[in-house]
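Note that this complex is displayed minus one protein chain, with the remaining chains in position.
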Amino acid sequence: MKLLIAIVQDKDTSRLTDVLGEEDFKLTKLATTGGFLKEGNTTLMIGTDDDYVDRALEIFRDNCSKREQMVAPISPMGGNADSYIPQPVKVEVGGATVFIMPMEQYYKF
Amino acid sequence: MKLLIAIVQDKDTSRLTDVLGEEDFKLTKLATTGGFLKEGNTTLMIGTDDDYVDRALEIFRDNCSKREQMVAPISPMGGNADSYIPQPVKVEVGGATVFIMPMEQYYKF
Partner (left out) sequence: MKLLIAIVQDKDTSRLTDVLGEEDFKLTKLATTGGFLKEGNTTLMIGTDDDYVDRALEIFRDNCSKREQMVAPISPMGGNADSYIPQPVKVEVGGATVFIMPMEQYYKF
């Protein structure tokens, strides 16, 4: 048995938990208030047999890898608004950190 | 040393933490926003000597096992309210998942 502890961005959490759920992974979401990744993130705990660890990692890789995204910038406060032409900028989003922890036993009551 | 990570239903948390506290288990509650159990749940972390793991498991079994409960259903919105006779329905409540994790050392400062 392993316990996977994963820190992922909030925006990737919904898609990720859907995919994990479809493949019968059991997960618990913890409210996370800061951390490894700069934006709002969520910590997931997944208890799983050793045989399924690779598949879980693949799901993380496919659904929350770091990637670039074009976003419309916030227009600057004050300044010469007339001459300001907002240009979409590239930002890095996503990213996951996954810890594989040994688990000795687990019980369901 | 072991770290027990337990996911329990919110409604069982108060009684459970009372019993664990009376027997000197030290616990930390994490806000949990979803997961293994369908209803609102809480994640507890309990650091304990190996000798007390069995007793902790017994407390979980006694205080938050899955069980059936009769609940009054919410009356349906709209529809023919006059002919609607609410019947209590059986629902499954409780349940706990407990992971036993090896801990190498712990420090108190």
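Letters are used for the chains, namely A and B, taken in the order the chains are written, and counting of residues starts over at 1 for each.
Note that a contact is a pair of C-beta atoms (placed from the backbone, for glycine too) under 8 Å apart; a residue touches a chain by one contact, two chains touch by 3 or more.
None of these values were measured; they are calculated from a predicted model.
Peer 1: Using the touch rule from the top, list residues of chain A that touch the missing partner.
Peer 2: Answer for chain A: residues 2, 5, 7, 30-36, 41, 43, 57, 60-61, 64-66, 94-102 touch the chain left out.
Peer 1: Contacts of chain B with the missing chain: which residues?
Peer 2: 1, 3, 17, 26-31, 42, 45, 47, 101-109
By our rule, only the chains that are shown with their structure count from here on.
Peer 1: Specify the angle of rotation obtained when superposing chain A on chain B by their C-alpha atoms, rounded to a multiple of 5 degrees.
Peer 2: So the copies are related by a turn of 120 degrees.
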